[in-house]
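Heads up, one of the protein chains got dropped from this complex, but the rest are sitting where they should.
Up next is chain A:
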């Protein structure tokens, strides 16, 4: 991955409310290649909402988001962003390989092949299994494999550690580490205490953003 160094995500004075309740306001941050942003906050503090605003799924009440200096809707932001949310985004009636091939058809292919990615997330040999036969943790691994086979700079991960075993958690930490080392960016929410050592980590506590 050779990305231009000026790629940068900037969020200026963002505010968002839900059902007349202010979730956060005056939120400012910027993220450069090689950095990880960890969103913290109590339940209902707006972590998921912020991620969905960043993905363009919902509009912020106020404020702007820039990607390499341009508003995200006018930039290559959506081609550069991958999202793993609460829903896995996989079809349960399709096999693991069919799901990943479809994900590949929607975006640029990355440096991992489907087999290599499955091996990386410890699902080697599951290509022909229907997703509905997998466990919750394995489904999560499939959506992580999707991150590997596509070429995206910014990963937006909503509670990526849910339903993963300890091995899986280490796996994600390694994936994040590798991605960041190659000039990627990661924004994630988590209730786990991340080890993530020797990483350029920013923390934002949403409860204090009012």
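General remarks:
The rule is short, and it goes like this: a residue touches a chain if its C-beta (ideal position, glycine included) is under 8 Å from a C-beta of that chain, and two chains touch if they have at least 3 such contacts; residues count from 1.
As a convention for this text, contacts and distances are computed from a predicted model.
Among the names given as "Putative spermidine/putrescine transport system permease protein", "Heme exporter protein B", "Carbon-monoxide dehydrogenase medium subunit" or "Phage shock protein PspC N-terminal domain-containing protein", UniProt records the absent chain under the name "Heme exporter protein B".
Of the candidate positions A:17, A:32, A:68 or A:107, contact with the hidden chain is made by A:107. In the full complex, chain A contacts the hidden chain through residues 55-59, 76, 78-79, 81-83, 85-94, 98, 101-109.
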